[in-house]
Structures are given as C-alpha cells and as structure tokens.
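Following: one structure in structure tokens, then a few remarks.
The complex appears here minus one protein chain, its other protein chains still in place.
We call the chains A, B and C, going by the order they appear; numbering starts again at 1 in every chain.
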Amino acid sequence: MPFRTEPMTVNIGPQHPSTHGVFRLRVTFDGEVITEVEPVFGYLHRGTEKLAEERNYVQVVTLTDRLDYVSSMTNNQAYCIAVEKLLGVTPPLRAKYLRTLVAELQRIASHLIGVGFFLQELGTFGGTPLMYCFRSRERILDLFEMLCGARITVSYLRPGGVFSDAPADFWPALDAFMQVFPGELAELEQLVLENEILMVRTRGVSPLPLDVAVNCSVSGPVLRASGLAWDWRKEDPYDAYDQVRFEVPVGTNGDNYDRLWVRMQEVHQSLSIVRQCVAQIEPGPVRLDLPLVLRAEAGVEAYGRIESPRGELGFYLVSDGGISPYRCKIRSPSLLNLTVTEHLLVGWKLADMIVSLGSVDINMGEVDR
Amino acid sequence: MTLQAMLIVAAILFCIGLYGALARRNVIAVFMSIEIMFNSVNLTLVALGRYVAPHALAADIESALTGQVFAVFIIAVAAAEVALGLGIVFALYRNTESVDLTEAAQMRR
Amino acid sequence: MSCQLAAGNILYENPLLRWVYDIAGTVAPCWAAYLAAGLAFMLLLVNGVLIGTAILTWAERRILARFANRIGPNRWGPFGLLQPLADLIKLLTKESLTPRSADRIVFNLAPILMLMPALLVVAVVPFARNIALADLSIGVLYVLAISSLTILAIFMAGWASQNRFALFGAARGVAVLISYEVPVVLSLLGVVMLAGSMSLNDIVAAQAVPFFLVQPLAFFVFFTGVSAELNRTPFDVAEGESEIVAGYHTEYSGIKFAIMQAAEFGGTITASAVIVSLFLAGWAGPLAGYLGWLWFLLKLGAVLFVFIWVRATFPRLRTDQIMAFSWKFLLSLALINLVATALEVYFLRGDSRTLTTVDLWVMAGINLALAAVAIGAFGRLNRAQVQRVRPPLPVLAPAGAPAGKAV
Partner (left out) sequence: MLLVDITFWGLSVVAIGAALGVVLVRDLFRAALLLVVVFLAVAGFFVLLSAQFLAVVQVLIYAGAIAILLVFAVMLTKDVPHGNLPNRLQVPAAMVAALLLAVLVAVAAATQWQPVPLAQQEQVAVVQTGSAGLANLLVSDYALAFEAVSVLLLGAAIGALALLRGRPEQAP
C-alpha cells in the first residue's frame, strides 16, 4: 500500500488479561496487523534449577509441582523417571499403572484448562465454556485430593513409585467420574466444536508448517496439530504406556482449530487410557523400598522425558555422588513452543494474536522456571 | 426570536466559517470551517421559509416548505462533498505526507 | 390560575402529564406548569432507565452464571438483588483517576456524552397506551439520529485516554458502528412503510400482527445490528476484554466507569424498548388499556433475555469479519427486505390505501418464506470458508470396563 501509516508499538502484558500469567509481548502494529513481535519473559523466574541443586532428590519433587502448575502430576512423573534412570531402578507394576492413571487424569485436567482459556480468549466472556471445563476439572482435582491431600501441588509421585496407594474410596469415586465426565465432555463439544463463529475465527488462522515446527523443536499438541504423529508415550513408552492402546490424534493444517481439535481428541484418548488402567491394574506394592536420602553414583547422568500435556518435558540430572543433583536442567515444552511465536503471529491481527497464543497453551510457571 | 435575529446569527456563523476557511493552514480545519458555512446557509433558508411568505403560498400551501427542501438538498450535497473532499485529503496526504495547505501549494509539480 | 391545554398538544394526549400539568397549573403560571409536567416525566424516565440498568446488571450476572453452572451474586439482599447497589457504592467511593497525559476535559466529558443517547431515546418510546414523553412524528428517525451520537462518545473516550488499547477500542468501535448504521436504517424502512408513519406510537398501533412476523428479515437485521451497535457479544470488539483489556474504557475508574457501564446497560435497555415497540407490538396485548405497561415490561424482559443468552453462548468475531458480516450479509438482507416490502405494500394495499389484518398475515407468510430462503442462501454464500467438522478419532479400548476391581 502506498498509504504510509505510523507503526505503533504496544506492550501486551505483563499485566494483560490474556497472557497466561506474567508474560509480555512487545508487538509492533501496522493498524491492527502485527509486523513485529518479541516475546519477553522471565517475570516468574524462581530459579527452580538452582534450587534443585540445594535439595535432596526427594525434596525436589515439591519444586516440580510448581513448574507447570496446572499439570503437577506429569511434572512429578518426568522428574521421578529421571531419578529412577539415574539410580537404575524400576518402580513396581502397580505404581506404574497408578502413575499412568493420574498422569492421564492430569492431562485431561490440563487440556480442559487449555481449551477453556482458549475459548475465553475467543471472547466467550460470559464464561460458559470455561466454566464447563472447570466443572469437570474440579472433579479431577477432587480425585487428586483423595489420593494425596492436595489439589494443585500434588507431589504424589516419588522416585521409585508413588507416595501411597490409592485409598479404598478412590475407586468408586473414579468410577463415578468416568460415568459423569463423558456427558459433560459431549456438552462442551456440542457447545464449541460446531460453532460457526469459532470456525471462522480459528480455521486457517496462524497455521504452523510442519518443517518450521520441527526445526523449532516444538512438541506436544502443537507439533501434532501440524501433522506429525510424534508422541513420547508411543515413541519411547514409559510407565505403563506399553500396556495400553491409544491413538495419537494428528492435525493437518496446524491452524488454531487443529490445535483445539487435537486437544479435545486427546481428552477422549486419555479417558480411554484411564479406563484401561482401571481394568488392568493388579494389587501389589506401590513403592520401592529405597533409603530416605537417595544417593546416585558420582558422574552418572540421566535424562528422563515424558509426554506432558504441553509437549516433551525432560529432566536432565547429573550426579556427583552427593545427596542432591549436581545439575538439574529442565527441558520445558512451553518455552520451546514459544520459539514459533513469530511464525504464528506476524501478519495476523491483534485478535488472532491472543487466540493463537492461547492455542499454543503456554504456562508461565514452566517458561520462566 | 425574530427573523432578523435568526438571520444575524446565521450571518455571524457564516463569517466565522469564512474566516476559518481563509485563515487556517490545516486542510481538515478548512473543511470544518466550510461545514460551518453550509450550516449557516441552511439556517438562513429554513428561517426564511418559516417567516417569509413566498408568492405561491396563497395557491399552494406546500410552497412554505421550499426552504426546507433546499436545506435537505444542501445536506445531501454536503455529505457527498465531505466524502469526496476527504478522499482528496487522503490522496493529498498519501503524496505529501502532510495535510498542510501551504506545503501542498509549494509541492505542486 | 387554570391553564387549559389545547387538544392536539402532546401533553393533552397523555393522562399522566395532563395530571401533573393540572396540579402545577393551579399554583404556577402556565409555561411553568408545562415545564414542570415535562420535567416530572423526564425524571421518571431517567430514573426508570437507571434503575432498570441496575436490575439488568444483576439479572445479566445471575443469568450468565446459571448458563455457566454457577450461582452468581447472592450475598446482598434476596437473591443478591442489592448487589448493584453495593457495586455502585464501591465505585462511588473509589478514586476517580484521570491519567496525566489524558485530555482532561474530553476525558471527563465522554462518559456523560455516552449516557446521554441512552436516556434521550426513551423519550419517544410508548410504554403504554398514550404514555410517551414525546410522540414525535419522526420517532424512528429520532431514535437513529440520537443513537448515532454514541460513536462520538466512544471515540472521545478512546482518544482522550492516550492509551493504545483505548485507541484500538475506539477505532474498532467507530468502524463497527458506522458499518452497522446502514443495514439498521435500511431494515427500519420496511417497518415504516407498513405502518405508514415514523411515529413509534403509530407503529405500535399498526401492529395488528406483530411486525417480527411480518418483517422477519428486518427483525433479524435490526436485532443483529443493534447488538453490534451496543457492543454486545459476538460483536464486542470495541471492548474485547481478552484482546484489548477493556477497549475504550480501559482508563476509566470510579464513578466515570460506573457511568460508562450505566450507559452500556441503559443502551441495551432502550434498544430493547425500541425493538419491543417496532417489532413486538409494544404495549399491545390482552387488557392493553390497563395492563399495557405490564405487557411492555414482559416483552422487554424477553428481548433482554435473548441478548444475555447470545452473550453466554457465542465467541467473539474479528473486526474484519464483523465488517464483512455487515456489508455482505446484513446489507443484502436489508435490501431484499426493503424491495420485497415495497412491492408487497404496493400490491396488497389496493385502492383503500390501508393494510388490513388479512394483508398483514399474507405478508407474514411471504416474508417468513423469503427470510428462510434469503438467510439460507446468503449464509451459504458467506460460509465458503467454513468446512465440516472433523470426525473424532476412534477410541480403541473396550468401553465400560468395570472399575474398582483392583481395590
């Protein structure tokens, strides 16, 4: 256009209703169209990696709760798997099933939050879909409370198993949840997935080409929405994932709708995994008899990774023979998924920006660590 | 309120508009002044239509509305004028990146 | 002193005003009594709208909460009915901030200017038989003209705040309002043609068949256009909370914010009142002579409920999509409706130059079919980019495995 307009630089955040915590985007607009975008983060930095070097191996579990605070179970899982690799131990079978079960419940809860806030950012400010999501999420958190007494910061998993076996009344409660939840999910899908406004707002918006996604090391639903069936639960099964059958939903266009669709489908698959776990689980011990203070051999390194709701979550641990890790590096999916921000946002409008950011479903606790 | 008072108010408005149209540098300010002049003319027309009897009044009572009809046309034409005029202003801005009339005169090619 | 009103005067037609006028006329000069009668009714209307605003904020929060499986405000008073009062006290006692770089005069003037159209429009709405402040012969045009002033207030608020989000909101709001003005005005032409008058009173009287049946397309266009002009979901881009914080009223706080909110909800109420008068036969109903106001309020409540329902359900559109919706979809529908109504009125009216109830029913039949066809056809044209929903993946596990087996 020969019409020269003045570029306008706006700080979206750190205080903004839709930046998922304290996240800042320095955006340069031409009218409402984004020409430049620069993510700024670090506002929530708590030095988790450094703190982990000052605590013993079991204490670090509580730190991992606070990384991605909407999916603490999977954070626990990744860390515990890393420590188990470091020690060279394998948890008992029942613990593996319990871990898989709670991880999938956590995935459902986390995806419900992702989907709910994604819809909120699309402007259903009445909050109906968000509350539909929260209704179901609350039930899952209640289940977690029965397991370990906490709802958000669970610290349920331990190196070598889980904190304790599920109480007797957990199984009927889980059963009740499995009866109610599919109906609630259907209600949500009916409200959302066929909505025409949602279609025009998300179809074809901010597509992420597969090569860009792979080159930027993107993982999780964002990668799968771009068309690659890459899921660590299939590629490198951990815990009980080699015992259960499930599909990996894959998108085609990598647009906002596909990212939403992949999440919704994963919820269905997770539900099926939970069912299989319940059907297959056998009585037995839930925790290895490990010493209270763990020590690994000096010079051993281990990388434990899982498929968290947001992508590949990995803990890289180095031991110097002491009671705490010598070095703890966290590969957080949210941070790496942010590397495609520019590809997703430049050229789109302000309204799409917020939605695309929501579709990546970042969590600042994990980005800033 | 008399016809004379109404006409004088309209005249004052017209002259203020005239001054603005002549003495402002910004195209948009000139536009605004012209709009004031349009309005004062409308006012005059309607006031005359209200108070002064046209020759045809005795035969045709609707001729009392002639002033209003003229005002309607002026408003319509003013709307067209603003649309086109602002189009020209935008075109001017596109070429000179300024809405200053004095600069526009100097940059004539 | 006894003042006598000429028959044909606005006040004469209106029993309430005449009563005030007669009382005031016994003690004051006639012109003062005239003024007093008008002011008394204005006081009633303004306070009615403001109290209605308070009730609407409560109702909207309660109903939205029910849609979302929540309870909503329930602490203050029965069913939380005093919540608006508590909110008001909170806002009144808050510091009324003016940003340092803001244009102080314009910034403070904008909320007042925003409230003004909402209050002015009720002047011509007939609440019951012969109860309206002014039965203007150009009522519909008056409503349109006054409500177009909101644009200016929004722009003033957004510009004077010196805030980027506010400016975004103002620019979006003005763009939306200007686009939707066109279909809204065109849609009302059909109604005016049917009633043969622009006075709201005459239009209500002409609705032997409610006009939302006779003019379904116009009703659809007007309802949609009005929700866009009122910045309600799914057209609330001007204050899209998730995108631009609060749009043009980002910088407003305290009492100024309260006035802005009152203007917004008051605008919804007056717009609904206009919809009721134009399309839902206003105060007409059984025993309309005595219960006209009740019918009016019931219909008002129904329209408001639809507004809230829409808000609870739909996501927001993008600005360019809203523009496209107005120009490509609503404008076409309004034009179709205009041409169809003109032809129907011309052919059905016949020599008597009036439309009978039978004529109206015939038109209702034709127009309902036309509306279905037109909305379907244009919807399909505009839906090119909307593809079918992707089918869900199969779930592999055998469903319904007994839980609790492994206790």
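The rule we apply is simple: a residue touches a chain if its C-beta (ideal position, glycine included) is under 8 Å from a C-beta of that chain, and two chains touch if they have at least 3 such contacts.
Just so it is clear, the structure is predicted and the values come from calculations on it, not from any experiment.
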Next item on the list: Give the residue, chosen from C:V27, C:L97 or C:I178, that touches the chain omitted from the document.
Entry: C:I178
Notebook entry, point to check: Where the complex has a chain not shown, which of C:N74, C:N108, C:S148 or C:S332 is the residue touching it?
Noted result: C:S148
Checklist line | Where the missing chain touches chain C, by residue | finding: 31, 35, 103, 105-106, 136-138, 141-142, 144-146, 148-149, 151-152, 155-156, 159, 174, 178, 181, 198
Item checked: Sites on chain B contacted by the missing partner chain, in the whole complex -> 1, 3-9, 11-20, 22-26, 28-29, 31-33, 35-36, 39-40, 42-43, 46-47, 49-53, 57-58, 61-62, 64-65, 68-69, 71-73, 75-84, 86-91, 93, 98-99, 101-102
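One rule holds for everything that comes next: only the chains that are shown with their structure count from here on.
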Next item on the list: Averaging only over C-alpha atoms, locate the centres of chain A and chain C and give their separation in whole Å.
Entry: 43
Notebook entry, point to check: Inside the complex, what are the residues of chain C that reach chain A?
Noted result: 64, 67-70, 164-165, 168, 172, 233-234, 236-237, 240-245, 311-321, 383, 385-387, 389-390, 392-397, 399-407
Notebook entry, point to check: So in the complex, which bits of chain A are touching chain C?
Noted result: 8, 10, 16-18, 32, 94, 119-128, 130-132, 135, 168, 171-172, 174-175, 178, 191, 193-201, 203-204, 244-247, 249, 261, 264-265, 268-269, 271-273, 275-276, 278-279, 281-283, 349-352, 354
